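There's a structure below that I have some questions on.
Every protein chain but one is kept in place in this view of the complex.
For clarity, chains are labelled A and B in written order, and residue numbers in each chain start from 1.
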Amino acid sequence: MSEPVRSTVHVLTGQRLTDGVIVYRTAEGAWSESFWDGERVDAPTVRDARVAHEQAAQRLIITGIYALEVGLTAQGAPVLSMRERLRAEGASAARVRLGYPP
Amino acid sequence: MRIIRDRRIVEDTFVHLDEHAPVPSGVGVVLPWSRWLAERASLADRGAPVGVRVAATIDLATLVEALSSLAVVAIEIPKFTDGRAYSLARRLRGEAGFSGELRAVGDVLRDQLLFLSRCGFDAFELAPGRSLEDALEAFGDHERHYQSSADRTRPLWTRPSPG
Partner (left out) sequence: MYRYDEADQQIVEERARQFRGQVERRLDGRLSEEEFRPLRLQNGLYLQLHAYMLRVAIPYGLLSATQLRQLAHIARTYDRGYGHFTTRQNLQFNWPTLTDTPAILDALASVQMHAIQTSGNCVRNVTSDPFAGVAADEIVDPRPYCEFLRQWSTFHPEFAHLPRKFKIAVTGATVDRAAIAVHDIGLRIRKDEAGRIGFEYFAGGGQGRTPVLAEKLRDFLEEADLLAYTEAVLRIYNELGRRDNKYKARIKVLIKEMGSAEFRRRVEAEFETTRHDPALRLDPEALARMKAHFVPPDYATLPDGQTALQAGRLGKDRAYARWLASNLAPHRVPGYAIVQLSLKSETLPPGDVTADQMDAIADLAERHGFGRILVTHRQNLVLPDVRIDALRQVHAALEGLGFATPNVDRVTDIIACPGLDYCDLANARSIPVAQSIQQTLADADRVHDLGPLTLNISGCINACGHHHVGNIGILGIDKQGEEFYQLTLGGSARDDASVGKVLGRALTAEEIPGAVERILATYAVLRSGADEAFLAVVRRVGLGPFKEAVYADHS
């Protein structure tokens, strides 16, 4: 098992409407395909307001926006649920794991 | 208010009343079912058409008994994914033989209009903010249907084989 989680932050994520690709919201308000680019939000009120705002603003571009939970160890390493780990690894990783070329 | 009736956009000729609003004279009205039940005697001889607004879960027998004095039955669709109104409409057009206006009200959206009409609805009050012009296109989505419904189309499996 992984190291104990000391604190929890959130990253906004969703899927691009046209192709379903997973994206994460960056600090600049852009959306990146990399989990590591995602801005980590602390305060629950900020998080909730931002989710609501982005859901409305991105209506035609990104679908299913939510705040994913990121546990942080004492060293600050992120701890994700299995589901979020697989999402963060990306579709190409999934294909390789399954035995297909990326 | 504009509605779709018989696949055309028209001005609604009925006045819609809640539980308490006074009944105007000389004009068609649509009332909640409970109010109609309470005031049916006085409504009977007012000389203008009367309709009711019902939930799809209404007791069928009671509604069927009332049909002969009703010009409109407006069935509420609480959510477009709730399919009960479709079966109620079929029953009203089928065994109950209702030939008045069957109106869909509530969460009525473009992409459900064709199936609703096949089940017997001939009038539609769209959900707020929807384009009636857009919605009219729905009737053209499918020209042919495998099975029959309240529209009494001929099932495709009864067509003679081509050669």
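Everything below uses one rule, namely that a contact is a pair of C-beta atoms (placed from the backbone, for glycine too) under 8 Å apart; a residue touches a chain by one contact, two chains touch by 3 or more.
All figures in this text were calculated on a predicted structure; none of them were measured in a lab.
Across the entire complex, contacts from the unshown chain go to A, B. Within the full complex, the residue among B:Thr13, B:Thr62, B:Ser99 or B:Ser148 touching the omitted chain is B:Ser148.
If you put the missing chain back, the residues of subunit B touching it would be 80-84, 86-88, 90, 94-95, 109, 111-112, 114-116, 118-119, 131, 134, 137, 141-149, 152, 154-162. Not every partner is drawn; the one left out touches subunit A at residues 15, 17-22, 59-60, 63-64, 80-84, 86-87, 90-91, 94-95, 97-100.
As a working rule, only the chains that are shown with their structure count from here on.
Separating the centre of subunit A from that of subunit B, both taken as means of CA atoms, is a distance of 46 Å.
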